[in-house]
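What follows is one structure encoded as structure tokens, with my remarks underneath.
All protein chains but one are shown at their positions in the complex.
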Amino acid sequence: MPKPLSRLSEFLYRLSDAWLEFKRVKFGIAALILLVILISASLYVLVAWDYPKEVDRWLRIQLWVENPKTVPPCWFLSMTGTPIAETAAYSFTPGRPEISNESIEGTTFYEASIIHKAVVPAEIKSPGMPSDVRIKLIMNTLSEEAKKLEEEGLIFGFTEKYSLVIIRPDNLNFTLVHDASLSTLGNLTYPDTIVYYERFEQKIVKIQKSVSLKNIPKEHLKAVEELAQIYKDYNVTTDVIASALTELILSELTPEALKGEYKVLQGKYLFILTVNRTLIYDAANPVPELRSFISKVKDENPVREFKIYLLGNCFGFLGTDIFGRDVFKGVLLGVPWALIIGLSVAFLAIMIGAIYAVVAGYVGGYVEEVMLRVVDVINNLPALPLFIAIQAFIGLNIWGIIGLMVALYWTGPVLTIRAMVLQIKESTYIEAAKSIGAGPLRIIFRHILPQVLPYAFAIMALSVPSAILTEAGLSFLGLGDPKTPTWGKMLQETRTPNWDAAASGWWWWFIPPGLAIALVGTTFILLGRALETIYNPRLRKA
Amino acid sequence: MGYARFVALRTINLMIVLLIVLIIIIALFEGVLKSVTIYEIKTNVRQEILAEKKQYKMNPPFEEVWSYITEIRDEYSKMYPKAWLDLKSSVYNSVFDETKNETLANYITQLIEKDFDELSEKEKEILRTYLTKGDVPWSVKVAHETTLLIIGMGLHRPWYANIPFYLKKIFFLELRSNFLTSEIWNQGSRNVRDIIAEKIPYSILLFTTSTVIALSIALPLGIFVASRAGKIIDNAVALSAIISSSLPWWWFAMIMIYVFAYQLKILRSPADLPSWSDPLDVLHFMILPVMTIVILTVGTDTYVIRNIVISTLQEDFVTTARAKGLKERDVLLKHVLRAAAPPIVTILMLSIAMSFVSGAIITEVVFNWRGLGRLYYNAIYGKDVPVILGLTYISTFIYLAVRLILDLIYGFLDPRIKAG
Partner (left out) sequence: MPLLEVKNLKTYFFTVRGIVRAVDNVSLSIGEGEVLGLAGESGCGKSTLGYSIMRLVPPPGRIVDGKIIFDGNDITRMSEHELRSKVRWKGISMVFQGAMNALNPVYTVGHQVAEPLIVHKGLTKHEALEHVKEALKMVGLSPEIVRRYPHELSGGMKQRVVIAMAIILRPKLIIADEPTTALDVVIQAQIMNLFKKLKRELKSSMIFITHDLSLLSELSDKIAIMYAGKIVEIGPSENVYTDPKHPYTQGLLRSIPRLHGKEKITWIPGVPPDLRRPPPGCRFHPRCPYAMDICKKEEPPFIEIDPGRFVACWLCVKR
């Protein structure tokens, strides 16, 4: 008599049996390979990166402000032969201040004018047209302090204005900003414009602005007029020039440029920022406050930071979105979530459903009837409208959404598994177990459930895509968890009243997340089908 | 006879499930329903009182106003505690609007807590002056009327007491939207029923057209592929079924738009809205959405049909039919198809019902199609709660109705049910 196999070796034997059968199904192998790739990608993302920090960075849009926006991936530009413009940042060097201090005739008053300068030497090295020019500055401002002094009558007529001029490689000058005051330079409705004010005792002492050249209000862009002057023989309106301002400033000023055929002017560009302060003061009354103020004005270069970013026309593997974020990173951030959502919903829902079905099928009678009625009601509920309603009124976070999906999906396998249980129940070995005196729990868990589990696993795999798709749909409608970087959320961001990625042709932004969803879905369906063809009692025949 | 009984049973089943679903919705969203209803009541009362005010041109006397206040304070607040809080905030707001004086408004709000006899002469004087000034007495009247109505309708009771009331409201969609209005038929109406009803035909138009086209391709294709099981075309169908069931429909729609409307420019973009009263224009606009839905569903439908046909082909009666000397075409059409029809209808209709509710809805959004889906999106975006509630109910109803129809068709096709 051969020795009975121990529990472990029996389990391993069954496992290898299943593996042999599984191998035969060709697409099972493909699915398994894909699954391995997915799991390793999520593990990599979760472990090798500081995942919470990366998610936080992803959600904080301001951090991406100096990245090129909605640019395609660089390999695509190489493929289509478009010249690539790299993203580069250039810092400033302070210039020497110009000070003039003239007395006003017949009085003790002096009129002082102090001009501080900051110069950024930028350079365009490739024939690729940059997608944008960004200006970042952090400046101290004395206007509030001046106001106080004005109220006290110590100074008069304080103005603080600044200008920004570009000197091109061909020595043409363009005035980007002319005599602008504190509050200009930047329109706050654009998602990529940042303005901060730092206050000290309720007075603004420092401003930080990061703004794209495209967002500078027209009134201050003297460059438009200057360009119009250059092109005066070509009969163009200022609107046409204004809409192509960045490109024109950076390219050779040929007639073709007006039609949109730009030839980038390569070489060194000087960005000169001047802060021009004028004030009138009474020299006859040299109060210490006045004196310290005047020396501040003269000696301190208000420019703390002045950077010019020449934003490239391409970025990374998958380009960038409207906020400048790396799309590839976004896709990677979503991988763990897709797997978590899909697997936890599938596992919990089908497990609950299977156990419920086994108990119902085994117990039978009145109890089973009631249990089936409950399943009937839940089965008849359309999932998405309910999800929408619940999310619209009670915004659940991602775990709540997962729980909700489990609550609606668990009834899926119940009817089929119950049918299987009914069949198994009639087998003689169940009767034998009962006659030995095995209690119902033992029979359920040792005899019935293990037979049902393989099929349940197949159904689990097949349920993963629906869970992912449901969450993606909810996020797309704006009803997902705003703090989790899922692919559905990425797709939602592609479509707003202000922009539409598909309509604008930003294919690198809206295609990858959807493709990722499809890929994960396909993997699990293939897996599920492979398992199903092995374990579904009805499909055995074919 | 068996069939009539079957129909009756199924319809009753549907009604029961619908009832249970509605009760679940009410239980879950009772808070929302209540505030929506109360808001409706308030708005109506306000309009009425405004008309009254215009008519009388004279403010109500102090005694009347005070009686309103004490009634709410002493009687109604026991039944409906919120009434007193509402009244106090009405008083506060209206006094503040009149006098722009926060302290005064606060003071008066505190004064009305007391019994009239406990007040000093000065306090009485203040109340007499301000409670009859300007709009103050009218807002007290509004609060009073509203409270009366709320208690009269029984809305102050716990949620289960109002189930019949809410049921009726939801079932007949007697709700008033927050801001959305109907656009097509009874233009400008804020009645949720109008808003939703006018969109239903459009959703049905789009979806039914796509389904009919998809099925007329899937049926012959499925049969064809079933007889060539295992060959390349069969694997291609299986692959497309798998891919199309793991794609987000609306994302695929975006791709279709990108490819056909923006790159190739041969089909109409969803931004180019048609004039909805011109059927030809609408049809032209419909080409891209219909094409998209057909491509998405044809794969799975064909695969389902193929599976059922294959399993039917293995039945013994098929061999019998061949043995009887029937031509292969007759075997397929008369025996295989006819026997496969019930399960095909079941599974296909089920998947169609489900995809209508989950897939097509969001797809409408991407295509700017004037149906239930886009209405959903607008309602969600603007947080128009009554419309969302109405849509939840209607989509459940439609889903259940489609399943009922499928059950009935199945029963008609399967003689095991027909003959009883």
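Residue numbering begins at 1 within each chain, and the chains themselves are lettered A and B in the order written.
Here, contacts are C-beta pairs under 8 Å (C-beta built on N, C-alpha and C of every residue); 3 or more make two chains touch, one makes a residue touch a chain.
Just so you know, these numbers come straight off a predicted model, no measurement behind them.
In the full complex, the chain left out of view touches B. Of the listed residues B:164, B:188 or B:325, the one in contact with the hidden chain in the full complex is B:325. In the complete assembly, the contact with the undisplayed chain comes from B:416, out of B:57, B:100, B:265 or B:416. Looking at chain B, the residues touching the absent chain are 315-317, 319-327, 330, 335, 338-339, 341-342, 413-416, 419.
The rule is simple: only the chains that are shown with their structure count from here on.
We define each chain's centre as the mean of its Cα atoms; on that basis chain A and chain B are separated by 32 Å. By the touch criterion given at the top, residues 376-377, 380-386, 388-390, 392-393, 465, 469-470, 472-473, 476-479, 488, 491, 494-495, 500-503, 505, 507, 510-511, 513-514, 517-522, 524-526, 529, 538, 541-542 of chain A touch chain B in their complex.
Those residues of chain B that touch chain A in the shared complex are 13, 17, 20-21, 24-25, 28-29, 32, 229, 242-243, 245-248, 250-252, 254-255, 257-258, 262-263, 269, 271, 310-311, 314, 354, 357-358, 361-362, 365-366, 376-377, 379-381, 383, 385, 388-389, 391-392, 395-396, 399-400, 403.
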